[in-house]
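With one protein chain held back, the other chains of the complex are shown just where they sit.
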Amino acid sequence: MTVTPEQQAEIEELRSHPHQTLRVVSEGMEKHLYTAIPVLDHGFVRVIDYMGDDAAICQAARVSYGKGTKSVQNDEGLIRYLMRHWHSTPFEMCEVKLHVKLPVFVARQWIRHRTANVNEYSARYSILDREFYMPAPDQINAQSVVNNQGRGDLLSPEDTARVLEMLKGDAARCYDHYQTMIDEDGIGLARELARMNLPANIYTQWYWKVDLHNLLHFLRLRADAHAQFEIRVYADAICKVVADWVPFAYRAFEDYRMGAVTMSSQMMDCLRRMLSGETVTAETSGMSAREWREFQQVLEG
Amino acid sequence: MTVTPEQQAEIEELRSHPHQTLRVVSEGMEKHLYTAIPVLDHGFVRVIDYMGDDAAICQAARVSYGKGTKSVQNDEGLIRYLMRHWHSTPFEMCEVKLHVKLPVFVARQWIRHRTANVNEYSARYSILDREFYMPAPDQINAQSVVNNQGRGDLLSPEDTARVLEMLKGDAARCYDHYQTMIDEDGIGLARELARMNLPANIYTQWYWKVDLHNLLHFLRLRADAHAQFEIRVYADAICKVVADWVPFAYRAFEDYRMGAVTMSSQMMDCLRRMLSGETVTAETSGMSAREWREFQQVLEG
Amino acid sequence: MTVTPEQQAEIEELRSHPHQTLRVVSEGMEKHLYTAIPVLDHGFVRVIDYMGDDAAICQAARVSYGKGTKSVQNDEGLIRYLMRHWHSTPFEMCEVKLHVKLPVFVARQWIRHRTANVNEYSARYSILDREFYMPAPDQINAQSVVNNQGRGDLLSPEDTARVLEMLKGDAARCYDHYQTMIDEDGIGLARELARMNLPANIYTQWYWKVDLHNLLHFLRLRADAHAQFEIRVYADAICKVVADWVPFAYRAFEDYRMGAVTMSSQMMDCLRRMLSGETVTAETSGMSAREWREFQQVLEG
Partner (left out) sequence: MTVTPEQQAEIEELRSHPHQTLRVVSEGMEKHLYTAIPVLDHGFVRVIDYMGDDAAICQAARVSYGKGTKSVQNDEGLIRYLMRHWHSTPFEMCEVKLHVKLPVFVARQWIRHRTANVNEYSARYSILDREFYMPAPDQINAQSVVNNQGRGDLLSPEDTARVLEMLKGDAARCYDHYQTMIDEDGIGLARELARMNLPANIYTQWYWKVDLHNLLHFLRLRADAHAQFEIRVYADAICKVVADWVPFAYRAFEDYRMGAVTMSSQMMDCLRRMLSGETVTAETSGMSAREWREFQQVLEG
């Protein structure tokens, strides 16, 4: 991660001025504010602001004047009930604003989540830094042979080296040319044009603001084992932040979303037969081969 | 407005416990937190939480590490520029959460603004209070004869009295029957059914959370002279809150939205001809009669 | 249902003029166009327009030039795969526009689904008809004693009669007064004011347009056994329409959403223990009493 001394000074400056507020405060979140959590080789996640805590979820669910709760225990029970029964609106009452630095190809996946607010660093207006994502050798895999959009085995050390050489060389050359093109004392090409020469592993950054319900939806999809590694590590970093911010909601999310399994009507049918002692096979299951395989994996855990 | 002593005690309790936070604080907003701003006869608006201030708009626009600004003066200039040129995303970086008590027919207009988060008091689960909106005599108007969806002159005192008598009598009777139907020691009808007997002037309440950009859009439409009076008073109350919360953004909103005028291409054409000394009439304007009338009104201000 | 002869003539007129189009056509949907499917005592659902069919889902998923498919069988497999793995965007590529007539208290639940387009009949501009929902006697239940927001046993015939008498009497009186207030030759009160006297069982109507993904989400929640009966019958009617429109997508929806069960991580843990022969009880399950009860219900089916 690249945080310059100037940037570090700005972070420390921001953390050195506590204010008084009458709003609810999440102590677990205050400790994260402004600090840069490193992700990948040059990326980070920074919490810039937040609204609400576990109690605020309950307060909104009850539409109450005051804190709307009698005990902390009641709050956890209510939150688990809301999560289990897909009551999403109380979770929308918490909000978080993040500053994220991430490779462009990750940003392109991320932005597909539309229910969020975004301000991205503008390459029409500003000059991008010379920072490219280079995968660590243990993340350079072959195309999967079982999953058409995933990774399989690691490459050989030789192929890994060749890949990195190509990635590094191309990034360097493209960035050199980018600089040459925009040089105000040279060609002086418009920035909005010059940026088209930059590969998708260059880093960009944005402010991203989202409510807790939509954030958890994002995390369910992007912290999942099937998500691409490079976005998953961002989701994993954010999961830790959310666990500190709204611990009850996060635990309910783990139990009823991340660690939960959706059983189709065919799977439920098989399950009931198995629990009553019947031996069910792929043939007698009524599922396609692919679904049966997924069912077996789920039962093994 | 009906705030019971218990509710008032809850509000005072909430205002008596300042916390420390590292987040940005808007002093203008802190003074509003939790207090109930009266609207109509039993309604209110309460600020429950907020995120961001004028500086946060600039910080997001600049995607910066620190406060992202050199001077307060620069901030106002940037905010005005963003507003003038329809850059909406930086304004989405502020968020506010309100607790609102309002008549159901107002709630039905309000909810049409979809880009917000809502938790409404549930009449399936809970019992609604006996509180109905009764318009003040100076708000009881005849149907407009020029605007198909607005109000015209005041009614005569006699007709006003008749209207209020009907509204009050029907509200009382409907609520009496509602109570009779749900009485657990009597009929015990399901609440989700009994509520269908309640007229649209009964009060409901909700938590409503929205970002500043979408809030300003709501205010532009609902604080407008053509909005129905009963929702406009809520918009007016919220305008005052926003002016205290983000004064630069609010002033820009007044200048470039509320006080601004959209001139059609035909209007611009007429305007240029008029400025060059030509006398333009309805006949030579190229506008429909209705547009010409609207143009004249706009020029008079 | 109240469709006047004039309205029926308009429906028949619309159905009597087939046009030529190069767009994809769903034969199953053509037969529904414009006809009024009755719901409740005066309500209906009418299909006004639609876009796409099962093949269009696949075409978008493949981002292809042509139909993007080799065989109908492949299409169904792909659709089931997309549904099972929560790929929602291809389902967003189908759209439907409905004309719905429904009681106001149902409309208030319905509108909470924000990802749709709505044009509602305006009671500021127009006069509402004298049509109120009166529940059938077999839908007049007591408040549930196990579920705080549901219905329990049927009322006694006497109490049912009392409820209907109150509902009918209040609706009639409120509507009479509404008419008296807006009478242009009498009081002439503004319509936007007079409507506040109308109870929540009066019928309204709207045009509602939504994409298939969001429609299925709506149906999952509103065709569910826990939804209020009066909205569930609308959802049920729409389910039948969708089954005719996109039969592959609908069947996948039934298997992976409506008939599916979400097992929490605790439930999965118990399940694995049970399948390996262990006897798991409420005490040894690690679940709360409520969750254990829900788990038992799910296993029984």
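By letter and in written order, the chains are A, B and C; residue numbering begins at 1 in each of them.
As a working rule, a contact is a pair of C-beta atoms (placed from the backbone, for glycine too) under 8 Å apart; a residue touches a chain by one contact, two chains touch by 3 or more.
Everything numeric here is computed off the predicted structure, so don't read it as measured data.
S.K.: One chain is left out of this view; which of A:E27, A:D170 or A:D224 touches it in the full complex?
M.R.: Answer from the full complex: A:D170 touches the omitted chain.
S.K.: Just name the one of B:K31, B:K168, B:R272 or B:R293 that touches the chain not displayed here.
M.R.: B:R272
S.K.: Touching the missing chain, which residues of subunit B?
M.R.: 77, 80-81, 84-86, 89, 112, 221, 226, 254-256, 258-268, 271-272, 274-275, 288, 290-291, 294, 298-299, 301
S.K.: Touching the missing chain, which residues of subunit A?
M.R.: With respect to the unshown chain, the touching residues of subunit A are 103-105, 108, 111-112, 114-115, 118, 122, 124-125, 133, 135, 140-144, 148-152, 155, 159, 162-163, 166-167, 170-171, 173-174, 177, 180-182, 184, 187-193, 195-201, 228.
S.K.: Residues of subunit C in contact with the chain that isn't shown?
M.R.: Per the touch rule, subunit C residues meeting the hidden chain are 7, 10-11, 13-15, 17-25, 30, 33-34, 48-52, 56, 59-61, 63, 65-67, 89-90, 92-93, 95, 97, 99, 117-121, 205-207, 209, 211.
Definition applied: only the chains that are shown with their structure count from here on.
S.K.: Could you pull out the chain whose C-alpha mean position is farthest off from that of subunit B?
M.R.: Farthest chain from subunit B, going by C-alpha centroids: A.
S.K.: Find the geometric centre of each of subunit B and subunit C from their Cα atoms only, then give the gap between the two centres in Å, rounded to an integer.
M.R.: Distance between chain centres: 30 Å.
S.K.: How many angstrom lie between the CA centroids of subunit A and subunit C, rounded to a whole number?
M.R.: 33
S.K.: If you average the CA atoms of subunit A and of subunit B, how many Å lie between those two points?
M.R.: For subunit A versus subunit B, the centre distance works out to 35 Å.
S.K.: Can you pull out the residues of subunit B that are in contact with at least two other chains?
M.R.: Within subunit B, residues 118 contact more than one other chain.
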